[in-house]
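Only one protein chain is missing; all other protein chains are in place.
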Amino acid sequence: MTSTDANTAYTEMDAMNVGALWRHLGDLFPTEPTSRAVPYHWSYRQLRPYMLHFADTLSIEEAQRRVLMLINPGLRDMSATVTGLYAGIQVILPGEQAQAHRHSANAFRFIIEGSGAYTTVAGERVHMSPGDLLLTPGWRWHDHYHEGDGPMMWLDGLDFPLVNALDGAFFELYPDSAQKADVPDDLSSLQFIHGRLNPSWIGERTASSPIGRYPWAETERAFTAIAEHATGSEVDGIALEYTNPFTGGPVLPTMACRVQRLVPGFLGAARRHTASTILHVVRGEGTTMVGEQAINWAEKDVFIVPPWATYQHRNGSTSHDAVLFTYTNEPVVKALSLYREEIL
Amino acid sequence: MTSTDANTAYTEMDAMNVGALWRHLGDLFPTEPTSRAVPYHWSYRQLRPYMLHFADTLSIEEAQRRVLMLINPGLRDMSATVTGLYAGIQVILPGEQAQAHRHSANAFRFIIEGSGAYTTVAGERVHMSPGDLLLTPGWRWHDHYHEGDGPMMWLDGLDFPLVNALDGAFFELYPDSAQKADVPDDLSSLQFIHGRLNPSWIGERTASSPIGRYPWAETERAFTAIAEHATGSEVDGIALEYTNPFTGGPVLPTMACRVQRLVPGFLGAARRHTASTILHVVRGEGTTMVGEQAINWAEKDVFIVPPWATYQHRNGSTSHDAVLFTYTNEPVVKALSLYREEIL
Amino acid sequence: MTSTDANTAYTEMDAMNVGALWRHLGDLFPTEPTSRAVPYHWSYRQLRPYMLHFADTLSIEEAQRRVLMLINPGLRDMSATVTGLYAGIQVILPGEQAQAHRHSANAFRFIIEGSGAYTTVAGERVHMSPGDLLLTPGWRWHDHYHEGDGPMMWLDGLDFPLVNALDGAFFELYPDSAQKADVPDDLSSLQFIHGRLNPSWIGERTASSPIGRYPWAETERAFTAIAEHATGSEVDGIALEYTNPFTGGPVLPTMACRVQRLVPGFLGAARRHTASTILHVVRGEGTTMVGEQAINWAEKDVFIVPPWATYQHRNGSTSHDAVLFTYTNEPVVKALSLYREEIL
Partner (left out) sequence: MTSTDANTAYTEMDAMNVGALWRHLGDLFPTEPTSRAVPYHWSYRQLRPYMLHFADTLSIEEAQRRVLMLINPGLRDMSATVTGLYAGIQVILPGEQAQAHRHSANAFRFIIEGSGAYTTVAGERVHMSPGDLLLTPGWRWHDHYHEGDGPMMWLDGLDFPLVNALDGAFFELYPDSAQKADVPDDLSSLQFIHGRLNPSWIGERTASSPIGRYPWAETERAFTAIAEHATGSEVDGIALEYTNPFTGGPVLPTMACRVQRLVPGFLGAARRHTASTILHVVRGEGTTMVGEQAINWAEKDVFIVPPWATYQHRNGSTSHDAVLFTYTNEPVVKALSLYREEIL
């Protein structure tokens, strides 16, 4: 140490990569969370032309994955949609095949439009219809095919912003462009989806759900079955969570997926919590207040609620349901004992 | 101590309720389990006339429950069907109502014949059709009603031999003869059975399944969906386990329930394990070797496999499936780290 | 069915091993637990001469284990001390060695008097001093040696009444009379007992504690450290539970071991619960009310509290502590969701 002058000390410390906590206490320990993520909304009607444009002008071979990323204005440096989570819209055309690869990031797809496509996950062809939820847990090989007509579009949900922030990202291309399908089509869904029955010959209980596809038809049956009688949540309405049949918990260790029905005229209670949320409109229209900001959403749109932002849902129709598909990093926040919530 | 004579010592110790381990070592520590339960088989064809006889001659008020108990010849002192488990056949007639009560013993019913009856469990009417599995976990009020035609018969499965051996038995009569049904009919099943979706507004995760009824229709759908493709178990064929949606584990903390399909001509591998098993024939006919004993079973029969007895299933038909409903105390044995198995 | 006469029906059913539930409902479903185990007390002063008598007259080779079993008057058929649990007093003389064997039943020893002996457990010599708790979890080879002076006596605690009731008993003699000690003496205790530090190179987390010996010296240090300040339990005083360092739970999957200090003049609250308890007096004297019965206990005695019996402890001295070592099947009852308690 060469001098007793504070500024000299700070300069010398800086050169040693040493800082003075007392000069940053407020920034590092805010009174409450101040997320860089801002409330934001993407209109599917506005996005769709761009999807089609690149479907026409960019080959799948060139793109590997033809996806528009929905990037939060506050999180551009990490290409995140909200804290720890990512959403994109992917399009694939009839006859196309997207290169097989795998990554440590967990992923799922929620089908928006089209039919006739499938994803091969670890050798199993998993077929897609609108409203289906398809899982590709971390490090499973997956490639996409489209054997139907018209463009196939879906929502891609991933946790790569979290995985990258934790320096846990691994990626590998499959030696060939496509996997061999050596498992019966849709087997993982077929053997788990009915009657809460688990195949007892499968010993290992994985942290991720073994189900390749949660069909929308089953989701509709669930809503119909409890239509008039479900108590529901004062905040989220009739909110159902997709579960891992081995644990009863979230489908992926880092992301929980839910689908919620807001009955005609529904106005939810206001709540805030420390989890991040991405919402996709399956049908209907409405308004969600996020803090002071009103987000008016329509069918197929995507919008987000940052951690600790107060939100309140309203179904804009007094005659029709609104249905939202949502995903959240709540499993992460709870596993680390960082979950808090307030109902206002 | 009054003498140095060994016999005198033994006599005096006996009076003090003290024994000499060295005189009992072999009995208390056998080389391997020697169950008092013997392999046994009950023919439904033989039982049914007695069910109908008492249906005619014994009022439900008098009986409280009109049940024939299937008692293992080796376990008469505890009225057990096999180690730790009980099976009975219950009959209720049109217009009858069985008194509401509750007990700490866990129970379920597997419906054999009839229609139009229901059980009210904790205020929820749960309806019955053949093949349905209905749960009444410990200490839940339950009473039975029959509003259909013809006798209604079902298999009662309980763990009271275990509960009584552990001195954990509590029983209470409901203040009235019947509960008030203040929950929508079959709600617990309706809101859990479709699409592996859990109601997210239910916070508490109970050790017992919240599902009142696992409908047979869903079980058939599961078998059909994986008909040709299921790997299955070399011992048990296509064996599916009913699960608790909160945990992915057994439906009750003391009993696991399964349903297994033996394809035409199926001959399983031989196995023994330290769990007890009770089996009920849903359809088909076949032979199960239990140790040296051949048990020839037909539709609706009940038979048992004692702990550590070697068993091997054969479907007697080369053209038709056989389907068995089974329950076991495997969750108990595993929770206490006492499970062992050998495939021979 | 040959007749419409009820008695004929009962006789015919009996021949088919079928019973009528309505004739046994009250016995099988009592209002509350009615244990066959009765409150009972064994005086060490009375037992000791018999121990010495057989030490003199019965060789260890002949006995394999020289143990007096403390048998509950109500549970003689299963040689149990209380529901699901067993207690015995073992003696070994200088120069003796007790044959190596193993059994699926879990066991521990709590040392009463003597020094210079050790047990070899899975190749590790575990030494004994009064007050030490030594574990031999199920299926671990163990043999005993005495290289000191004077008789060595300890309390044996086992769960064989439970294991036998579940038909889970396995037993094997070691090929030789003694194991080879190929692990450093007392290593398992030495590496786990200090500072709550776990060896991070041991990956597997076993359901039973890996600790061979919980030394009394550590227990005394614990009591001394919190002497004046421990809140304690209104029922049990300053009750400390020995834990499995891998789980923080009970030392064995079927038995929890505790040591409780009753301060001078302590009079506990009365409680009943559905677990079984065996108590051994480490020091002091007092009275425990078990139901209507007063059990006056002195140093080294053993007594029991049956399930659902109300009990209340009193330290008989206003100047000295009383210390009790206790074990219970509470882990069993809780794992099966059968635990209930009432503080009166």
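Going by the order they are written in, the chains are A, B and C; count residues from 1 in each one.
Here is the rule we use: contacts are C-beta pairs under 8 Å (C-beta built on N, C-alpha and C of every residue); 3 or more make two chains touch, one makes a residue touch a chain.
Fair warning: this is a prediction, and the values are worked out from it, not measured in the lab.
Chemist: For the full complex, can you list every visible chain touched by the one that's not shown?
Modeler: Looking at the complete complex, the unshown chain comes into contact with A, C.
Chemist: In the complete assembly, which of A:L58, A:A269 or A:I343 touches the absent chain?
Modeler: A:L58
Chemist: Based on the whole complex, identify which of C:T219, C:T254 or C:S337 touches the chain you can't see.
Modeler: Result: among the candidates, C:T219 touches the missing chain.
Chemist: Pick from C:V259, C:A275 or C:V302: which residue touches the chain that isn't shown?
Modeler: Going through C:V259, C:A275 or C:V302 one by one, C:V259 is the residue touching the chain not shown.
Chemist: Kindly note down the residues of chain C that lie in touch with the hidden chain.
Modeler: These residues touch the chain not displayed: 184, 187, 190-201, 205, 211, 214-215, 218-219, 221-222, 225-226, 228-233, 236, 238-248, 258-259.
Chemist: Give me the chain A residues in contact with the hidden chain, please.
Modeler: 1, 4, 6, 9, 12-13, 16-22, 24-25, 28-35, 37, 40, 42, 46-47, 49-50, 53-54, 57-58, 62-73, 76, 79, 83-84, 88, 103-105, 138, 160, 162-172, 207-208, 253-254, 274, 276, 306-308, 329, 332-333, 335-338, 340
To be clear about the criterion, only the chains that are shown with their structure count from here on.
Chemist: Thinking of each chain as a vertex joined to the chains it touches, would you call that graph a line, ring, star, complete, or other?
Modeler: Graph shape here is a line: each chain touches the next, no loop.
Chemist: Please work out the Cα centroid separation of chain A and chain C, and write it as a whole number of Å.
Modeler: Computed from C-alpha means, the inter-chain centre distance equals 52 Å.
Chemist: Which residues of chain A are in contact with two or more other chains?
Modeler: Counting only residues that touch two or more other chains, chain A contributes none.
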